[in-house]
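Every protein chain of the complex appears in place save one, which is left out.
Think of it as A, B and C in the order they're written, each chain with its own count starting at 1.
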């Protein structure tokens, strides 16, 4: 088994996660003279440079702050919320169902805040491509800035466009992801861009949209294995002899619809 | 945007998914003279060769069977169940939380039936590595055969070994996944093999194991961001004007514990 | 505090619950020479007579069978299922929301198998009245027979009638319960029979019916505090150090709608 000789000394330009506690964790790009201010004191970027991942620095008030490599969940914090986001419990299931692998080419619309775009970019890797569309120019611009910070500019192509009337050529798409208010109007596009045998994954917040989308997929024809799902996530508070689910939970985010393209007769 | 020129004409040796309906879908490797028998009639492999994905053949009884590219969910059907499996709702969340990307090196124990092993192999891609351990020799052998069919032999290294007493050198591990009865006994190993800042994801079926594992992680030290989760998945029956969740659901599979390694003082 | 001097010696004519295990429990009326046959052996009614509640008899195969007083959950077993039933988790919440007390007068339609009718009869007591309606003559007859066995004939009045076109005079109704396919067509009746300030509780299986009913209540006017709920029940398997929810659960039964009548201007 191979031995890793990479060194992980943190330097200027690196994007790092700074973890004080569950409510105080941040993702920043290190710049000379930079300052991260928190209600537990501030941290000079210069103090972070030279550290290794997993080590801590202390804030001006002496509170420990761990410096961590930014993994997927951290990276989401770089995105500026311009719309309702899709939560990790749903993102993960959508991506798993899609069957994407490193190198996959996928279409996504609308990108919104970009939680799904960023997640897809992470999983398809540098050989993959995410073609992201949104009708809102500003959202596209804001998302592009964040993705560039992460070095995802080569694997994500964002465009201001309406997926329902998409005219560009996109052959060889391994999965289509939709998070738009009227997915039933985009079914022709989905069918056109998807490679035969590959899936579309659609996210909608209301039950009415579930019904309308599923009925439209059936009516359109050329889709099999149509399913609609809902996921509930509960977190637990663990303490010795007194373990229980947390009192408050998110009771609803959205529904996930899955369908797979086949060749129409 | 690039144009895909791959052709997808199916040939002998290909692993394909054959879909008759939700209850009758199969994953097979095509061999000359091969036969797939179903209660809706049989299909000759020879009839599938030459087709493209998304097209259908007919069984001996005239029933349509769609030929699909095997995506992740299909591939799981290749695995022979030697133990309780982890379900896709949990697999997906575990993988998402782990933050793995194409090229990641991960450790997994015990591999059991291999639902997680196969999923990890799919997501880390050909540049990644899955080091899988299980104490059961037979399970390892059965799993290895299935992974070889999928061409995953280069990215998965399976070994009969007890993760709780693992002596081999495994530097540079980006995530550790555990599905063993006593994860609290493997925390030293987890801590040793994980790169600082990276996460461990532990799956356990009972609440008692959740409590014992979380308390052991806290006691061990060197772990932050410790969480315990549970996911519930509901599927919906959609019909016009009569949409509702399905009557029966899986009410419990297991709990997911997350923790991130930091450097101990 | 008072002393109870009732004796509970079981005699012919008594309705008793016979409990062998969770899957083998029965409710029977004791008759001379009667036999209860089970796959664990048979029990002669004559052997039960003379026992006290909580004691056991043995079946012909020597298996213990406890003789219990029939409480509400037992009594439901007397009902012959002629339609989909409402489950205890929903029955209980509907009854609680309704605010009924001993002596309440309530209307119920359609009665169907009678799980709700019997439950209401139990809670309103001998001074209360349940006016039950159903369009199906056979269902009414079958339910009436079972309720008579329980001695509920004086507190339950069943009638073959369509609640949507109910013409009879029913003043002073403290709560209305509906389990019909189109509750939106019965809102005029609900409003007419309910005393001002009192609630209607409506049970429907699909989300579409929830929406249509709630919108109809709002449109009708004269209703406040309109809510729609769903309940999920999980049972736990408890064993030392290995406690967890049961694997299978009922993922859906129906939705409960609540609304309270006020005086229209």
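In this section, a contact is a pair of C-beta atoms (placed from the backbone, for glycine too) under 8 Å apart; a residue touches a chain by one contact, two chains touch by 3 or more.
All of these numbers come straight from a predicted model, not from anything done at the bench.
Mind pulling the chain A residues that touch the left-out chain?
On the side of chain A, residues 205-208, 234-235, 241-253 touch the unshown chain.
Please output the residues of chain C touching the missing chain, sorted low to high.
1-4, 6, 8, 17, 19, 22, 25, 52-56, 66-69, 71-74, 88-89, 91-93, 95-99, 101-103, 105, 119, 122-129, 131, 157, 168-172, 195-199, 207, 210-211, 214-215, 224-225, 227-236, 238, 240, 243, 245, 255, 260-263
Go through chain B and note every residue touching the omitted chain.
On the chain B side, contact with the omitted chain comes from 207-208, 211.
FYI, only the chains that are shown with their structure count from here on.
Where the centres are mean C-alpha positions, what is the separation of chain A from chain B, in Å?
Chain A and chain B have C-alpha centres separated by 20 Å.
I'd like the Å distance between the centres of chain A and chain C, where a centre is the mean of that chain's Cα atoms.
The answer is 48 Å.
When you check chain A against every other chain, which residues touch at least two of them?
Correct list: 207, 211.
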